[in-house]
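Sharing a structure below in structure tokens format, with a few things to ask.
All protein chains of the complex are present and in place, except for one that has been dropped.
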Amino acid sequence: MYNLLIGGAAGQGIETTAAILEKFLKRSGYHVLTIRDFMSRVRGGHNFSLIRFGTEPIRSHSDRLDGIIALDDETVHEHRDQLNETGFILGDSKLSATDDRLIKVDMAGMAKELGNPRVSGIIAVGILLKMFGETLDGAEDVLGTFVKQQYLQINQKALEQGYAIAEKRYEHLDGKYSGWMLISGNHAVALGAVAAGLRFYSAYPMSPSTSILETLAALGDEAGVVVEQAEDEIAAINMAIGASYAGARAMTGTSGGGFSLMVEALGLSGMAEIPLVVIDVQRPGPVTGLPTRTEQSDLRFVISASQGEFPRMVIALRNQEDAFYQTMRAFHLAEAYQIPVILLSDQYLGDATATVEPFDPTRIRVADPASSYDGEDEYLRYRYSEDGISPRLIPGKTKHLVAIDSDEHDERGWITESAEVRTKMVDKRMKKIEGFRRELLEPDMIGPEDFDTLLLGWGSTWGPIAEAVRLLNQKGQGRYAALVFGDVYPLPQKLLKEKAAQAKRLINVEQNATGQLAGLIREETGIVCTDSVLKYDGRQISAEEIAARIRKEGAK
Amino acid sequence: MYNLLIGGAAGQGIETTAAILEKFLKRSGYHVLTIRDFMSRVRGGHNFSLIRFGTEPIRSHSDRLDGIIALDDETVHEHRDQLNETGFILGDSKLSATDDRLIKVDMAGMAKELGNPRVSGIIAVGILLKMFGETLDGAEDVLGTFVKQQYLQINQKALEQGYAIAEKRYEHLDGKYSGWMLISGNHAVALGAVAAGLRFYSAYPMSPSTSILETLAALGDEAGVVVEQAEDEIAAINMAIGASYAGARAMTGTSGGGFSLMVEALGLSGMAEIPLVVIDVQRPGPVTGLPTRTEQSDLRFVISASQGEFPRMVIALRNQEDAFYQTMRAFHLAEAYQIPVILLSDQYLGDATATVEPFDPTRIRVADPASSYDGEDEYLRYRYSEDGISPRLIPGKTKHLVAIDSDEHDERGWITESAEVRTKMVDKRMKKIEGFRRELLEPDMIGPEDFDTLLLGWGSTWGPIAEAVRLLNQKGQGRYAALVFGDVYPLPQKLLKEKAAQAKRLINVEQNATGQLAGLIREETGIVCTDSVLKYDGRQISAEEIAARIRKEGAK
Amino acid sequence: MSTETFCTYETAWCPGCGNFMILECLKTALEQMGKEPSEVLVAAGIGQAAKTPQYINANAFCGLHGRALPAAVAAKMANEKLTVIVNTGDGDSYGEGGNHFIHNIRRNIDIAHFVHDNQIYGLTKGQASPTSVIGLVTGVQTDGNFNEPLNPALVAIACGAGFVARGFTGHKEQLISLMKQAIAYQGYALVDILQPCVSFNKTNTFAWYNARVYELDESYDRQNKAAAMQKALEFGDKIPIGVLYHEEKSTYHQKSEVLKQGVPLLDRKTDPALMKRLIASYI
Partner (left out) sequence: MSTETFCTYETAWCPGCGNFMILECLKTALEQMGKEPSEVLVAAGIGQAAKTPQYINANAFCGLHGRALPAAVAAKMANEKLTVIVNTGDGDSYGEGGNHFIHNIRRNIDIAHFVHDNQIYGLTKGQASPTSVIGLVTGVQTDGNFNEPLNPALVAIACGAGFVARGFTGHKEQLISLMKQAIAYQGYALVDILQPCVSFNKTNTFAWYNARVYELDESYDRQNKAAAMQKALEFGDKIPIGVLYHEEKSTYHQKSEVLKQGVPLLDRKTDPALMKRLIASYI
């Protein structure tokens, strides 16, 4: 397994360099995981991508580096301490930094000679491919994905020149992943939505959710999806609800700040029982916080967002595969129960690309609008029923009229002030929870059955936690296992209760300051975590850090 | 103790009739409690006010009536079953309803003769005053509070005519409350805010919070308070924050739907550490729900509203006295800890008028902006400190510049992306919780020390619960007591833990469908309620209903 | 004139309210246009005017205060076969919903927007709305409103609306005609309807409006933008009613690559072959 860091200022093309390199590596058979760490600015500052690759599945990033590709001096200064003794730093000749491990190449000069200073990153890719014993097979195809047609040739040349001047340093290892996908969490969400029959996506740009909007915009014409940039997030969610009411499967996406503005309308979906999928790609708050960084601090917020009470589901995405399938499932649940379903992702998962088995869009069946209406009696949009689910017709599709109201309403959808109807309607809505409680997915159990310490996590820390369990069991004294939640609200309790009963120590590992999952578990089950590992500096915790903190101090 | 209901359609003047009658009764020495039940419409429908009065303190409304004043037939039909055998119904001659207890008077005819059909309610007041053995002393003054100058004379006449034609039926009882106030929860909040030094109130009209806005608007000129109707709730809260930043003590108020729109900016107050008081006068949700009715279903929502994590306090108002003093205290806490403080009221409390001892505005001291800044070093708005509180200067008041940012920031208030600064700033903000945790007020303990069943409640159910404890202990088999929370987040735990340990049965009594306080208590303390009494039809639970439900089924 | 198809229900409005006339005109307009109830969607926010969808035999969407437009335009995007009409208040449309007002004009989606403009917040019992006149005393504007009233027609033209009209509940025939023109217009069509609120607006009464309004006649050139803005500014002793501005513009549906393909959005399916291609593009 190798771990490379590509660093430089915003605007130096780190992202494209990393994207091209990782694609080459994956295509040659490696399992690849790339995470992206960047600042909230367009030019300057310090950004980096971490590319980890090997022949075995990689679930977590690592802070220990085998190589650094430094587009500026800051990268060397910031990261040299993470570099292995035997590692290398590839830098431009004009860097002033010095280090025994630094290989300077006049990439800027070469790029200028080639006629475009912006291709020096591609020269670096060429050098790296050679160093790692790769070939340039399929280069045209890879470059074609990221580079405009008119620049293809010069990039190809740059790649070849880099390749030519470098020397092989590592052996190519044979992996079996060349036919797998390399995809980020956000892209996987977009694909999952389309697979589920998305017809309408409205959103307002907001990091780190914007790439969902952009991915859908890029494929919307072909896929028959209207992708609309709203004037604000309030409009975004109300549009999605309007479209869904009218029969177009709909979704909106944002980050916490935008979600805050969607809170009222979330309740409209709940009250009017209009299916809706909302994704919150979390970033550190409060408010603007650290716009391009990661955190898991919206859990409690989204669970109780909006005045009053109504059923909802919250699903945390744990990895890129989850991102696809759980997005599909979210549409299913929203439709089957006529509820809002909230997906929680975060910047770490949203921007990180991982190697996953090609998605199977037929694996999840998405329900059609519930139409238990047999056409005999009067059509009642909110008919009382055993399971709380009422027949949903699409306006204009039959001669029956579909009335919805954000006021409390009777079975026909008309305003009521009756205490009796009110109580029955609340009960009807709440009854739906019993239904989807039965469909809850238990958390992922990771590690041996005979553990004594149980780690608890949710969402994107899945990878780091899984890897940490492995590390801890390698050289720790105890036996470690973990439960990582995907479905998080309502909280699935079976496995948790079973495993918690067996654990001597229970440690919640969360990317927030207050231990939100631990609180939810206390409320729902009475189970109390004995320790916790919390991180809230905007950087995703690594497996090593989890392991170290658990080993050292028995957690904070 | 007597219990009267005045009912009719919207637009028939029920509110004024009730307000005049209750004022007479209070001035003659009675303790009075009046609750208001009305529909979300301007004309028609069925509305009523319940006036309960006696010589002992009254804490809860009651469903058992001694008299009905029916302005329409519907009132008779709806409420006759609540009327005591010996009770009376006072109705207009034109009512078609029949009932042995019905006294018909041609009030409409008399009013017409007097030259204004709208004074028939006042005639009824005259009749009632006579029936209850009251005098007309001070009538001019009472009428003057509710009636425009030009209509004073005719109203006075109407009152006298009603008085003249009626017969005494009950004896006047001497109470000691003539010098006390008669005030609603919303008015008490407004007065509390002014007493605390409110300078700026911005809001968007929303039932049942609008009367706070109107009360403040009425006294703003005199008191030196800018009262601004905002274009929407987002503006309302951002204006309040801007005014507070600039040194004017500020507040905003709304109901749940408006609060939903304020969620993002609530975080701004938390992140930028700008003191802010927000009141949410709850009504039944979700969304528009039952706009003019009551519920306690925003507790979990306001506790975790807004993305990310920041300190806040949530105080539930339990009665009209609380409404005044806790509002004052909210300003103190907001200022002392530079946090948002959320007051939770509801329609029941907000609209109900009760008899309270005249407020003492000097009882609560409200802090000045924390200026631990000694002027020696560089002024740092967000200086790290032991208690997390940093020196707050007012822009323009010194030569020092005050910078705030919704992004994560350093001690100067400038944007940072440093992991270290981020962590320290989160810790600094969170440290403030320790401070105000020490200032938490324990819940009200009601009932005997040797109880076996403990009721748990919060906010406006205080009165009904207190009364229910009395009823239950009168003829129940067990011994009952109650804890009613005012400070609810963070949750004060001392008394709760002590008393819960002693209780055989723990019953949460809440005006919502999911038992929100019970959930919070589980999360915070592990204490589990064994039963619960929940009501969510938009009507406040009465003491009798609580007692009956606890006796009958051991709660739902 | 029959209103059987879109038959009447009991309302919660005050006797004498201008809303009744708007409701009647709406039903009449729809009937005269031969619409079927099931092809009509009447959407609203929250308020007195916003109860309109509850009182007409059509599909009804009573969403959130201020948010009628985003829901309504999206419903139209989802199913272009629906005749989408928004009937809601001035507070709803221009206050809470102001941002959606200006931006949906820019989208130019084929809906009709009928604003019941009583220059007051009715349902919340009488506070100034964005169109309230200066000096209006209310429970909140205790010294009289002193914010410059919004001129909806002018703002709509300034934002690029292609159909902008002003109506009055006292001119029934014209109002029906304005509604029909607005519904027939391809694109976003605004009719700001002067609607007396008998309970809370004692300034802008029926008589007040009636003394001031005059119908624009044939001589008025509704296609001249500059002149239309001038005309829209007129709101004092004289208030012109009728179509203030008219311009043909391409609609959202005509411009959107997805929607111009002819199949209503809700009837489209995701092509499995496309899904395969998309997945393959990440390999």
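All chains are identified by letter, namely A, B and C, in their written order; residue positions are counted from 1 within each chain.
In this section, a residue touches a chain if its C-beta (ideal position, glycine included) is under 8 Å from a C-beta of that chain, and two chains touch if they have at least 3 such contacts.
Predicted, not measured: the structure shown is a model, and the values here were computed from it.
Participant: When the whole complex is taken into account, which chains on show are touched by the absent chain?
Facilitator: Listed by label, the shown chains it touches are A, B, C.
Participant: Using the definition of touch stated at the top, determine which of B:T75, B:N238, B:T453 or B:S542 touches the missing chain.
Facilitator: B:N238
Participant: Can you say which of A:A164, A:A218 or A:V528 touches the chain missing from this structure?
Facilitator: Checking each option in A:A164, A:A218 or A:V528, the one touching the absent chain turns out to be A:A218.
Participant: Out of A:R41, A:R80, A:R118 or A:K431, which residue would touch the omitted chain in the full complex?
Facilitator: Touches the omitted chain: A:R41.
Participant: Check each of A:Q153, A:Q229, A:T362 or A:Q502 against the chain that is not shown and name the one that touches it.
Facilitator: Of all options in A:Q153, A:Q229, A:T362 or A:Q502, contact with the hidden chain holds for A:Q229.
Participant: Of the listed residues B:I51, B:V147, B:A195 or B:V488, which contacts the missing chain in the full complex?
Facilitator: If we include the chain that is not displayed, B:A195 is the one touching it.
Participant: Have a look at C:G47, C:G98, C:G122 or C:G167 and name the one touching the chain we're not showing.
Facilitator: C:G98
Participant: Name every residue on chain C in touch with the hidden partner chain.
Facilitator: That gives, for chain C, the contact residues 95, 98-99, 102-103, 105-108, 130, 143, 146-151, 154-155, 157-160, 225-226, 229-230, 233, 249, 252, 255-257.
Participant: Would you write out the residues of chain A that touch the absent chain, in ascending order?
Facilitator: Chain A touches the chain not shown through residues 11, 39-45, 204-207, 210, 213-214, 217-218, 220-221, 227, 229, 231-232, 257, 287-288, 291.
Participant: Take the complete complex as the reference. Which residues in chain B touch the chain that isn't displayed?
Facilitator: 145, 179-183, 187, 191, 194-195, 197-200, 202, 219-226, 228, 230-232, 234-236, 238-248, 250, 264-265, 268, 272, 358-359, 361, 394-396, 398-407, 413-415
The working rule: only the chains that are shown with their structure count from here on.
Participant: Distance-wise, how many Å sit between the C-alpha centres of chain B and chain C, to the nearest whole number?
Facilitator: Chain centres of chain B and chain C, defined by C-alpha means, are spaced 37 Å apart.
Participant: Quick check: how many Å separate the C-alpha centres of chain A and chain C?
Facilitator: 40
Participant: Can you check how far apart chain A and chain B are, centre to centre, with Cα atoms defining each centre and the answer in Å?
Facilitator: Each chain reduced to its C-alpha mean, chain A and chain B end up 43 Å apart.
Participant: Which chain C residues touch at least two other chains?
Facilitator: Residue numbers touching two or more other chains: 12, 46, 62, 64.
Participant: Which parts of chain B, given as residue numbers and ranges, touch two or more other chains?
Facilitator: 39-40, 45, 257, 287-288, 291, in rising order.
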